[in-house]
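Only one protein chain is missing from this complex, and each of the others stays in its spot.
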């Protein structure tokens, strides 16, 4: 398939998906109990006057018929306008533009660390004895079973309080991101390693690995030329999910390590029922997910062009 | 018995140095608005203390003294307060401080659009501000108010530039303009608020020890670290210099860790549980007393607060000179509690061992605001829940976010509540226990959560506020406190806790504003 | 005779088995490989051929003992891994058994071929392209950049040969180099192996098919259960076999064997009786005489026309063989006949009754008369079912899989396919390939069908097992008078099994006629090409 048509199709699908997410959220928000105008005015506790509520309704077009509201909403989205935060009274896009870099930085670093740990774990487990493998499985499973918030707390107490090696909160230096990123990475690496080890083992025992050995390749060469690629593929496939999972994790990790970011904004938005903010973040993470999926597909096509062209015939 | 508070005041060592940015880590919720007129909660007071100043303040002896005001005078009838401002003070925006500002600020507080609650109550009685000359204004009151100067010493009534107040609410929230030693430079939401030194600062009073009037610190980075453990870890590793909302356990271990501790109990009301007397079962004083007998306040506080919070048996903070305390009223006696409940007619029991009367269960609902209640306090309530359960109460704790908590109070859907209230001076008693406070303020808040409705008490409270005789005032307030305490409307716990920990390189800590918020004007970093 | 390139004496290989037991994979095997000559190793599946071959590269993964392992003058009994690596690829090269999977699907084949050469990146690629050119890979410069999934089976096989040749080895071991290929490609590969010996390389060629080995090998050793049962020059093994097992192997080859002559016959008896030829009962209704009639079937997948206007018929009681290269549409045709794939156009009639296209419920009545057997029977069994449950499920028409009520019928079915009733409790996974295929046949026979569609039923089996299954099918046809549609790519098998033969290529049916016509007098050019490629096998 031509690269342009491929891209056009993928982008088309992504736009469709975003539209669906936006619509789903629009419908969902209409079901939320309580008066949105009240939420705008700071929740039921604020006891805003009737006039103030009316003004808010006017300002946020809450008096229009649903269809009109939907149209306005889509129109706004199409121009990149995500609305105004009820709680912060600032454009959602602006808030996200401030928060997103921190979260993306955290997620990306965590992803890299997770990949690295997973690969090392898989490589060690794949090459060791039966007992080593069982130990490997158990370590992977435990890594995947550790809740972020607990891990974060443990890492702080060990590396920050006891050993004093690493800061507990972001200090603006690269050191500050180590603990949060590792916290986010470890459970993820558990999942990835489980996946990678299976395919690594399969690849290392496959006929083509034997063929490589038969033509004189060393174990190391077999490992890097064949095992690594095959292990990377399924894990790569999971990257979309992994990014989504990291954003979930970021909600907790940002809270624990007092880092700004969309995870923490989301928590705040949910607590204050700041629906435009919630909508914006949901849409954004869907967008990120889709961008990641696109990139992943491109990388996959690079590693495995045959599969990208529609599999073996 | 309760322990004593252990407070290690910072002692300046050596010559103060200029320079350095102090990193402050706050555990409070991020303020919606940096202008404390808007709403008016304690976190706003804490931060605005650094960049706003008040007309009056409190000295070390707890007396109210002028600050931005040079002097003040009260008319014979108590209905006119004449305030004269100190000359030569300018706002951060360069405009001079004039009597116009007093008028603009009072009007701003009274404007419903400002959505002020604390400040609004403080200037409730001011009917009109009359400008006499550039530096003098007359405040005309609807009724005498001997607490007005105390009220004007609180940062919720701090004086801001009239030009700034004229801006959009939102804009003023982001960059309030005052006269303080620091100014608001920028606000990175959810992360930090950056304050920088006000290079044109003029200290309103004489201070012989200062070479110039400028703060030592280049600025303050006001970080938001809601997690207590993380905050303390950051302090321990030196990433931040000062933390607030210090947990009792960390305060206790701070001494060994070479960390300074500032205990600055808030003025006004003590931290207490109010028993909603407007509805069953607490409309019966016997049941109120039974509840108070059932729970172990002292034991709980001792364990949870590690002797950092002395028990209070008073309605008012221990820093209030007119506070009245009665130790004989508050103790635990389970047998007595059971007898009282029997006497009140709650004699049957259901299968969960909850007492019943006429088919009604002895249920208590306690909404707890997670934003306003520290974990140790929530644990204390949990203990009360278990102990009250032993005598047959079914006490439910509902953890709510602030707005839901307000909503629950607004719907009168509570039997017990702990609502902190900070105000300088004993006049807080009128706000908290006058029957008119059952009516909600424009912001929706009503302060008389115990719903005390005693005409005689109302009269005493009004009189106490209007009298010009200090001795009479003290006597009236003592009577009022006795009435509320002896009828068991309230279970006092401890002073409103306000603990700060700071690293060893922070020097000069200890000064605080009238509302007990630490000031950093004289603080310097020993680098 | 020249100096042997490889000399092996008393080679034994063991693997650790379950519960501390020992698997004796190879025992006391001795042979020599000589430059310019080819040694054939034959034997049934699991006889230890591949393990023996891998021992020449130090890649068995098991415990190896031998009196002599001499590879090009090196005593290879106690080599380190590093020393072995110098032998592998440079001195001894191997073409692995599983051609379809011996190239990493994620890497371009030029890398796979040349990545161990001590040359620059560009030079390596150039060498790889030259090697591909030498093995007659079509369009080598383009193919070099492709990955194995983009290559056909034959191309992959040739790429593997190129890979083996690139280090200029003195010894080449080809393990089942032709198993996966259709007739034409087999021919091609065998020719190329022949070229190797001409170049003076010592060749070992491994197969379970004596017929193929015979075309290349100068000498043959026959293995069974890890041991050599017989060895000698090709001519002697083929024409004067002394061991009973060798004779059986020879007999199992279907090429040239007449219809209904059992392949598992006892060679001692000169005249083996033919199996009973079924007497097709001629019905009065003409259309009823055709078990299957297919008219104008077409099927497209996307814009690829997999089957194009195919019409064929199977007279009652006869076998129609369907041959054609891979991807020619054989399976798709069979699935349409079975009503598993809906045809785009065309109809299928079973015994004169309309069968497809139709609603499943409409044709359910006819289902009883139609059975099917596939290449991979395991996939068609419910993984949770035991043999008895598989059969019970079929016998009870799916209503139950556990009732003891059907036990007797199940045992009967097993007897029909010559399986012992002791397998009833086992899971099909625990059966051998031949046994599984028998079970599949037994299940297909449960509703007593009149037509069996057999899609490559023996392609996965080695020759000796294949022989037993083919005989079984023959016998059953004799007993039940069923009609077969027999799909295969193996000309020898189709010749042995069919009354009529149909030939497909590119989705089209190009020729159909009696077996004799098609084999001896092919009309269509594709059929002619196909027949010309078939190995001559004279006995």
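First chain written, first letter: the chains are A, B and C, and each begins at residue 1.
As a convention for this text, a contact is a pair of C-beta atoms (placed from the backbone, for glycine too) under 8 Å apart; a residue touches a chain by one contact, two chains touch by 3 or more.
The definition used in the following text is that contacts and distances are computed from a predicted model.
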Omitted chain, identified by the protein name its UniProt record gives, among "NADH-quinone oxidoreductase subunit D", "Dihydroorotate dehydrogenase B (NAD(+)), electron transfer subunit", "Peptide ABC transporter permease" or "Nitrogenase molybdenum-iron protein beta chain": "Peptide ABC transporter permease"
Missing chain touches which shown chains? A, B, C
Consider the whole complex, including the chain that is not shown, and state which of C:26, C:394, C:419 or C:530 touches that chain. C:394
If I consider the whole complex, including the chain that's not displayed, which of B:203, B:303, B:365 or B:438 touches that chain? B:303
Mind listing the chain A residues that contact the chain we can't see here? 16-17, 20-21, 24, 28, 31-33, 130, 134, 137-138, 141-142, 144-150, 153-154, 156-157, 161, 241, 244-245, 247-249, 251-252, 255, 266-267, 269-270, 273, 275, 278, 281-282, 285-286, 289-290
Residues from chain B at the interface with the omitted partner, ascending: 227-229, 232-233, 236, 247, 249-250, 252-253, 296, 299-300, 302-304, 370, 375-376, 378-379, 382-383, 385-387, 397-399, 404
Even though one chain is hidden, which residues of chain C still touch it in the full complex? 335, 338-340, 360-361, 364, 367-368, 370-372, 374, 376, 379-384, 393-394, 397-399, 401, 443-444, 446-447
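Just so it is clear, only the chains that are shown with their structure count from here on.
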Gap in Å, rounded to a whole number, between the CA centres of chain B and chain A: 41
Separation of chain A from chain C, taking each centre as the mean of its C-alpha atoms, in whole Å: 48
How many angstrom lie between the CA centroids of chain B and chain C, rounded to a whole number? 88
Check: chain C positions touching at least 2 other chains come out as none
Multi-partner residues of chain B (at least 2 other chains): none
Under the touch definition given earlier, write down the residues of chain A that touch chain C in their complex. 206-208, 210-219, 221, 225-226, 229-230, 233, 303-307, 311-313
If we count contacts the way the header does, which residues on chain B are in touch with chain A in the complex? 25, 30, 32, 112, 115, 170, 188-191, 223-227, 229-231, 233-234, 236-237, 239-240, 401-407, 410, 440, 442-445
Could you list, by residue number, the parts of chain A that touch chain B in their complex? 42-49, 87-90, 95, 98-99, 153, 156-157, 160-161, 164, 167-169, 171, 255-258, 260-261, 264-265, 268, 271-273
